[in-house]
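I'd like to ask you about the structure that follows.
All protein chains but one are shown at their positions in the complex.
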Amino acid sequence: MTVRPAGPPGVPIAPAPESDDWEALLGVAPTFLMYVLSFVFLAIYWNNHHHLLHATARVSGGVLWANMHLLFWLSLVPFVTAWVGDSELTPLPTAVYGAVLLLASVAYWILVNTIITHEGPESRLRAAIGSDLKGKLSIVIYATAIPLAFVHPVIAGALYITVAAIWLCPDPRIERRLNVERT
Amino acid sequence: MTVRPAGPPGVPIAPAPESDDWEALLGVAPTFLMYVLSFVFLAIYWNNHHHLLHATARVSGGVLWANMHLLFWLSLVPFVTAWVGDSELTPLPTAVYGAVLLLASVAYWILVNTIITHEGPESRLRAAIGSDLKGKLSIVIYATAIPLAFVHPVIAGALYITVAAIWLCPDPRIERRLNVERT
Amino acid sequence: MTVRPAGPPGVPIAPAPESDDWEALLGVAPTFLMYVLSFVFLAIYWNNHHHLLHATARVSGGVLWANMHLLFWLSLVPFVTAWVGDSELTPLPTAVYGAVLLLASVAYWILVNTIITHEGPESRLRAAIGSDLKGKLSIVIYATAIPLAFVHPVIAGALYITVAAIWLCPDPRIERRLNVERT
Partner (left out) sequence: MTVRPAGPPGVPIAPAPESDDWEALLGVAPTFLMYVLSFVFLAIYWNNHHHLLHATARVSGGVLWANMHLLFWLSLVPFVTAWVGDSELTPLPTAVYGAVLLLASVAYWILVNTIITHEGPESRLRAAIGSDLKGKLSIVIYATAIPLAFVHPVIAGALYITVAAIWLCPDPRIERRLNVERT
């Protein structure tokens, strides 16, 4: 009997249109696009999380808590997705959406480092992650995007999509290393 | 500590009738039948997914993303089920329901081919799948059904049920092969 | 990468009282008791399902479908629980609640027999299950209770609770056998 380790919490469910015509279908388009964006972000975490934990040999209490901390911020994604969708991309919800993504990416960075510290000098993950350029870049982009949401929400939105584009493939650094070691 | 790989997202929950008489119970019949149909489609994917992944020896980043892509379209099933149920089988929701099923079946086809390509020439799955007649036939039927929903939704509905009937048993090709290899 | 096999779908979530006084708390009592009863029924299936699948050596396509069939009826438990709770134990919802439990217990019986047939003469499960008195008795009690719900819902309710009481401990037949074999 083992406890199922937490994957990212469920993606937000898109609401059904209010009537059966094209206008109603187009009316849910903004909400739907937010749903797609949030699905992509959660999928990025889910896939990288898969690679991360496969590269992790030992789990400590600290690792479990760092994982819970990441899940906390991811669990707020449905909350902020609904808010941005309802408000149709106004400054404050857009900034708060970015803040949740920023805090999730910081939490992911903490999780990676907690695992590396726990595994000690011979950590395979440490070698695989390297300088973690992507992770650091994401944090910088989010921190830049959040104040810019108050200049114009579209600027922030474009920066969030940029981060998604950077991460869209699961981390080839880890994958390559592990494949090499498997051979 | 392993990440639980994603099974298909939950089936949509049928709503409770509004009063405690037979009329109210019959009133939820269209919604309930849509619920049954969507449950069957998700169960087909779930079972075939089970067979598919048991026949998969190696997972790459591309396979994880192909899987996420399938889950994206399946995650929209509750959305379109609710819409068809609310609108009581009018053309547009019926066509959109079929479009989601079509895109899910294309995503399944991409997932199968991503796994086969990743596994290389000695792929057991390649041999087991063969020409994938069922998969190709489903895509053709869906693509035919969607425009016919605007002629009459019942025609499209009948074609969707036809696809479900074709897939109702999990793929015996894969199952037989694997049993043979196990012996 | 394995697909997580389906456990029973989630239990229905009890609604919060409408104000912060004792009267409001007592007002949700009928709904809450229905929640407890449904939780117990789902827990019985969940625990017995755990024992059942641990005693199962081989899975076929038929077993997967028999499992899906059981999950279908269990997925309707939140639906009928909400209906009985809303209607405060009137005949029709109480009868439909019983019908779902009856169909779930028939589905469980089909699942057990599909596994036994698939495993063939040397099935450990066949020996462990024996004559399956409990399973047959439950079906008889449900079939009796459903028409009696139209005489008085409380009679049906008492019979449902009787079935829960019969099953409340996980099947010691299977458990004992497996412990013996493990030794």
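Points to keep in mind about this one:
Letters are used for the chains, namely A, B and C, taken in the order the chains are written, and counting of residues starts over at 1 for each.
Heads up, the rule we're going with is that contacts are C-beta pairs under 8 Å (C-beta built on N, C-alpha and C of every residue); 3 or more make two chains touch, one makes a residue touch a chain.
Since this is a predicted model, take the numbers as computed values, not measurements.
Although it is left out of the displayed model, the omitted chain contacts the following shown chains in the full complex: A, C. Interface note: of C:33, C:59 or C:137, the residue touching the hidden chain in the full complex is C:59. Counting over the whole complex, chain A has residues 1-6, 9, 60-61, 64-65, 68, 71-72, 75-76, 78-80, 82-83, 86-87, 90-93, 96 touching the chain that is not drawn. Contact between chain C and the absent chain runs through residues 4-5, 7, 10-11, 13-17, 19-22, 25, 36, 39, 43, 46-47, 49-51, 53-54, 56, 59, 63, 169-172, 175.
Everything below uses one rule, namely that only the chains that are shown with their structure count from here on.
Here the CA centre of chain A is 27 Å from the CA centre of chain B.
Mean C-alpha position of chain A lies 38 Å from that of chain C. Chain A has residues 4 in contact with two or more other chains.
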